[in-house]
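Below is one structure, written out as structure tokens; comments come after it.
Removed: one protein chain of the complex. Kept in place: all other protein chains.
Order of writing sets the labels: A and B. Residues in every chain begin at 1.
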Amino acid sequence: MTQPVLDVQDLTVRVGSIEVVHQVNFALEAGQRTGLIGESGSGKTLTALAIMGLLPDGLSASGRVLHRGRDVLAMSERELCAVRGDQMAMIFQEPMTALNPVMKIGQQVAEPLRLHRRMGGRQAHAAAVRALERVRLPDAAEKMHAYPHQLSGGQRQRAMIAMATACSPDLLIADEPTTALDVTVQAQILDLLVGLVEEGGSSLLLITHDLPVVANVCQRVLVLYGGRIVEEGSVQDVFGDPRHPYTRALLDAIPPLDEDLPDRKLKAVAGSVPGLGEFPPGCPFRNRCPRADGACVVMPELDGTDHRAACWHPLT
Amino acid sequence: MAVQIVVQLGWLVVSLVAASVLVFTVTNILPGDVAEVILGTSATPEALETLRHQLGLDQPGWMRYLQWVGGMLHSDFGTSLLSHSAVGPLIVQKLAVSGPLALTSAVLALALALPLGVLAGVNYRCPAGTLISVVSLVGIAVPAFWAGLLLATVFAIQLKILPAGGFVDWSANPLAAARALVLPSLALGLVQAAVLTRYIRSAIVEVQREDFIRTARAKGLTRWQALHHHGFRYAAIPVVTILGVQLTGLLVGAVVIENVFVLPGLGRLLFQSVGNRDLIVVQDLVMLLTAVVLVVNFVVDLSYRLLDPRIRSTA
Partner (left out) sequence: MRRRTPPTLLIGGFLVALVIVTALTSAVWTPTDPTHVEVSARLKGPTPTYLLGTDQLGRDELSRIMAGARNTLLIGIVTVLIAIGVGVPLGGIAALYRGRLEDATMRFSDVLLAFPAILLAIMFAAVFQPSTVTAMAAIGIALVPVFARVVRGAGLQVMQQDYVTVTRTYGGGNGWIFIRHLLPNVSSVLIVQATVAFAVAILAEAALSYLGLGTPPPTPSWGRMLSESQTFLDQAPLLAFWPGVSIALTVLGFNLLGDGLRDLLDPKLVERLPAQG
């Protein structure tokens, strides 16, 4: 059996002594698309940053993050720099701030090519134009000389995607790639992403709070709450037959478009997400869960084989 | 963009005119006047009147203002009310002292602040960075003229290797002239360096928190490469602002330092002219200094447009 592209083992991220991501385990096979679902404060972005080795100063990660067998967390900065942008790439949520406002788009897209493929100026420029065309940015050649503020939100995100996929990485992490965009543009960008990933045979880790997006794009899904994976499985299993109360609550909160709601009320998830470090001991969902009881002061492990939930009282 | 530059130039001219009016108005509401200073308090009213007429002080304000401005535009800075020598050449002569002083201080300040500020900014979590930050904080609190006094005490009085004051003409003894400028430049330059270091460090620390630096690292650049290729250009914007402001501080500091070390430069000339109520010289010098500041601000503004493409697109 071939090695998974990404194998995350017992990943824990700490801010000082506070654990914000606990013992996260999952693997990504070649060509697989997995979604990481969570609300704000669930730790999903930090998980992604930990995988890339880009945690902000003051945070630390432990565990193992194996990319093609090599532990990212054990690599030196030099080794990481060789891998980042080339074999592992990340797309960020807010393209306006993630792109350098005082540098031309073309230069920014060409940069990974110059760095990892040792291309000279002209060669890199041509390759960058091709990359922009691949993401279907209109007038790619002209846009090379544009600055980020001169592009629309969707165009900026396309440029980001071009930048990330320029060297055909085998692992692409997309952190809320469409959240900052108009609804009409979202679908286009997602299609583009899926197309590129399939074409290049890469694996995609899609991080989002938007369940329908995961349902449309991914094959597997991980549900994150309070820094822990509370449910994982194939998209059909998890969305069709949710086992964890939190997943159920998330699905229930999506307003249906084809019928009226009972009582004409939206079913919001009760309570609000606690701040970092303020989750209760044991199961983090304990104080918002309708099924919680005394047993829940101890954190349950993920059970089952393929469709797994971490709950003492799963729905099925 | 050319249109914007022309508009900015227009504003520069307006500011210069406004400043000149301000300067003229302030220096000309005098209780006492030059005639009294020259002839003494026992002079007869008739003698004072005659002198005032000779010096042109009895003409209406607006006429004197226009004469003054008109003269300046023709490089004629008038004649000193006291010494009757042309002010223009006088200024040039004093410039030979103040110019090198300001220049040396500025160069020293930049040469120290740029590397130290960047170092402190890049290593802001390390002891080295913190040390530089603390030292620069202390340096800011030190008045430049006190630094001058301390330096003079140590190097001139105790160690006796450098002069504590005075100046020798460049043409007479260039080495002595240079030596006379060492301590003043050091005092001024070190204090300026402290201020600049602080700001540069702060700009570098701030830029490292920006999202696009994280993106650069995600592409495979090292921290240093990300800073070098992406950070510096972005951080240059606030730094250029500070350089402009600091130049004003430098000019003012030079005026004070010249009095500490008794250097016959523009600062001392200004000071003495104020005491002597020599209107014309005071007006000219203050106008000169103000004009330099306004022009520097204009250049700083221009450089924003070069550095930040976002400003170029909007009005």
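Miscellaneous remarks
By definition in this document, contacts are C-beta pairs under 8 Å (C-beta built on N, C-alpha and C of every residue); 3 or more make two chains touch, one makes a residue touch a chain.
Small disclaimer: the values here were computed from a predicted structure and weren't measured.
Within the complete assembly, B:Ala19 is the residue of B:Ala19, B:Ala47 or B:Leu162 that touches the hidden chain. In the full complex, chain B contacts the hidden chain through residues 11, 14-15, 18-19, 22-23, 26-27, 29-31, 137-138, 140-146, 149-150, 152-153, 157-158, 164, 209, 248-249, 251-252, 255-256, 259-260, 270-271, 274, 277, 279, 282, 286, 289-290, 293-294, 297.
Quick note on the criterion: only the chains that are shown with their structure count from here on.
Taking each chain's centre as the mean of its C-alpha atoms, chain A lies 53 Å from chain B. Residues 125, 210-212, 214-223, 229-230, 233-234, 307-310, 313 of chain B are the ones that touch chain A when the two sit in their complex.
Remark: chain A residues 52, 54, 57, 77-78, 81-86, 89-90, 92, 94, 97-103, 111-112, 115-116, 147, 149-150, 160, 163-164 touch chain B in the complex.
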